[in-house]
Structure formats: structure tokens, C-alpha cells
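Okay, so here's the structure we're looking at.
The complex appears here minus one protein chain, its other protein chains still in place.
Moving on to chain A:
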Amino acid sequence: MVSPDVVVAGAGMIGAACAEALSAAGLEVTVLDRGAIAAGTTAAGEGNVLVSDKAPGPELELARVSRRRWPELLAALREELGPALAEAEWEAKGGLVVATTPDAAASLSRFAAAQRAVGIRADEIAPADAAALEPHLTRKVTAAVHYPEDAQLQPVLAATTLLAAVRARGGEVRAGTEVLGVTRDSAGRVSGVRTDRGTIACRAVVNACGPWAGSFAARVGAPINVLPRRGMILVTGPLPPGTVRRKVYDADYVGAVASGEADLQTSTVVESTRAGTVLIGSSRERVGFDDTVRIDVLRELARKAVALFPVLADVPVMRAYGGFRPYAPDHLPVIGADPRLPGLWHATGHEGAGIGLAAATGRLLADLFTGAVPEVDPEPFRVDRAAVIDGEAAA
């Protein structure tokens, strides 16, 4: 085997996006995953590609670029791989955020105004117009904002499409191979990765291990603060088309994403999938990697979803699933080179937004790697910021 230039550790959405972008830049890439591909956080999310839930700032900037890049990327891959393998159920369905109390209406209005000021389409619409967009929505809506740019894709399909592109360009994807550590050359640079199936020589390694990125980083001797946050989703049986048309969420979602405070938060997100099922999210729990299903969490999700769409009360829930989101204490992704260990790169910490942010993240990492001028300012995501490398992890 020819030695790859880069080994990407983690075959989830972020690892797949980094590997795709690196291989598009002409690099030889090998992707490793200790488990199955696209089987961790990627297989546990809704597939959100959102601008609506982010306040103005670096993450919204990354989201905006990523939202533009996703359809371009999928279109290019359709040319390269053919339509079947590039199918990722992309749907530019738009989002609708609603408030149901006067207080929430006021803060939603302020939030949307701030987003508009930085160029996001956030159209404030009357409750009657919201009802026209979503006929089954509760009549208790006090304010609504329509975000036509919000979109959705099926994350496992999207990740496997990106990995197929990597393979088509001569790269390799190996499941069931765990990175145990790195080897270094005399100058201290990464010269390879040690795995449970032997050592692979390479110039660089990308840590795209999602919620497990913290333990990966510790293992290679450059710890970062990335922690898991548990989330649960309910899935209903298939419903008639049009029951839920967009991504609809309660304005309380905005507060939950940005907050690191409570140990359990739930905020309502209701949306249909192409198969006709309705996904109901989402909860946020800080319970480490404990994957015990808590019925009170599911109850809270159900309660809020029925409040938003009363018609859902009689709909059967078919399943519930959960996963772990990776987050850094300052709630910003970690993307870039690790100055403590030349040749080590990180791409993680996207919390619940990794699917949406993946397209821009992969490109940003590849641009930084090749020395191209990135479209997004990389500074806010740098690895050696205090929240990421100070404190417990360094200890």
C-alpha cells in the first residue's frame, strides 16, 4: 500500500467531509474508524442544515458558507459518482420558528432582526401566515419567523456518499481499525499512526472522532476539551404527506443550543422525513457516555411536540434513539492544526450542528492544510484557544 498523506480518524460526517475535501485537493487520504462507518453521532441525528438556530457570530458564518456549499458539493458528486451513490435526500424545505408566549415572541423578534442584519433570510410572518405554511400547527402561535434557507439531508447517506468519493479518488476507508497513538519523526512531527492493525505512515492525522475526540486527543498526547452531550429523538409512524411540511421548532430551541447550563434541556423540533415519518427532537443531557434511555426525557419531547402540533397526539411513536453530540465549553467547533504536535489536526466540537457544518468544515480544514486562503475566518475555531486546551484536559 502506498502511504497516505493524511489519516483521518473517524468515519462519521465530519471525518468524511474532511477526507472528501482533502482528497479533492489532491491528497492521498485514508479514513479509519474503530467501529462501523457513519455509525456514531452521524447515525443519531436529524440531518439538520440550519442557519436559523444560530446567533450572529463565527458559527453562523460557518453555517452560512456550509449551507451554500452542501448542494454544490452534492451536485458535483452526482457528476462524479452517479445519481444513486450521490443520493443524500437533500431537501431545502425551510424552517419555521414559532413562539407561543408574548415573552418568547419578543426575543424571537430580536433574534431574527440580528440575523437579518448579517444577511440571513429571517422573514417575520403573521401567525395566520404561519398557519398557512403549516396547517396543523397550534393556533397559540404569537410570533413566527420563516427561514427559507434551512435544509435537511440524510446524514448516513451523505457521509457514505462523501466516503465513496474518497474511495473513487484512490483513498481508502477502513472500518474496525482503531488508532492507538501516533509515531513522530526526529523533528517531533507526526510520521504515522499506530493502530490495532499495524502502523500506517503518514504526514498528518486528523482527529474527527466527534464526542470521542477528547479521548483521542489525550491518547496522542495533545488533550483537548471536547465532551459528550446526550440527545434523544422520537420517530413516529408514517403520516400523510403534508402533515408537517418544514422544520418547525419552538423558539425555546434557540436558548437551549447556546446554553451550557442545565443538565437536561428539551426544546421542540418537529419535522417530517422523506419516508413520511416525523422526527421529534431534541433533548440535551450532560450524562457522559451513559446511554440509558430516560422515559421522562421522552415524555417531555412528546409533551412539547403535541403542544406544537396537536394532531400528533394520536400518532404512534415507532422508536426512539439517542446519541452523543461533541461540544467544547465555548460551544464553538474546533477546526485546525494543533500547534503542540505538528501534523496533528482536529475537526470536532460541532455539537448538534455537525451535519450542517460539515461541508464548510471539510473545506476549511483542507484549505488550512494546503495553505489556500479559506473562505471562513479560521481564527474563532483555532485549537489553541483557552476553552479548548486549558483546564482539566491539560491537567
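Definition applied: a contact is a pair of C-beta atoms (placed from the backbone, for glycine too) under 8 Å apart; a residue touches a chain by one contact, two chains touch by 3 or more; residues count from 1.
Basically, contacts and distances are computed from a predicted model.
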Can you tell which of "FAD-dependent oxidoreductase", "2-oxoisovalerate dehydrogenase subunit alpha", "Amino acid ABC transporter ATP-binding protein" or "Lipid II isoglutaminyl synthase (glutamine-hydrolyzing) subunit GatD" UniProt lists for the chain that's not drawn?
"FAD-dependent oxidoreductase"
Quick one: say which of A:92, A:287 or A:320 touches the chain that got left out.
A:320
Of the listed residues A:37, A:50 or A:208, which contacts the missing chain in the full complex?
A:37
Interface residues of chain A (partner: the chain not displayed):
35-39, 43, 84-85, 154-157, 160-161, 163-164, 167, 173, 175-176, 234, 236-237, 275, 277, 280, 292-295, 298-299, 302-303, 305-306, 312-322
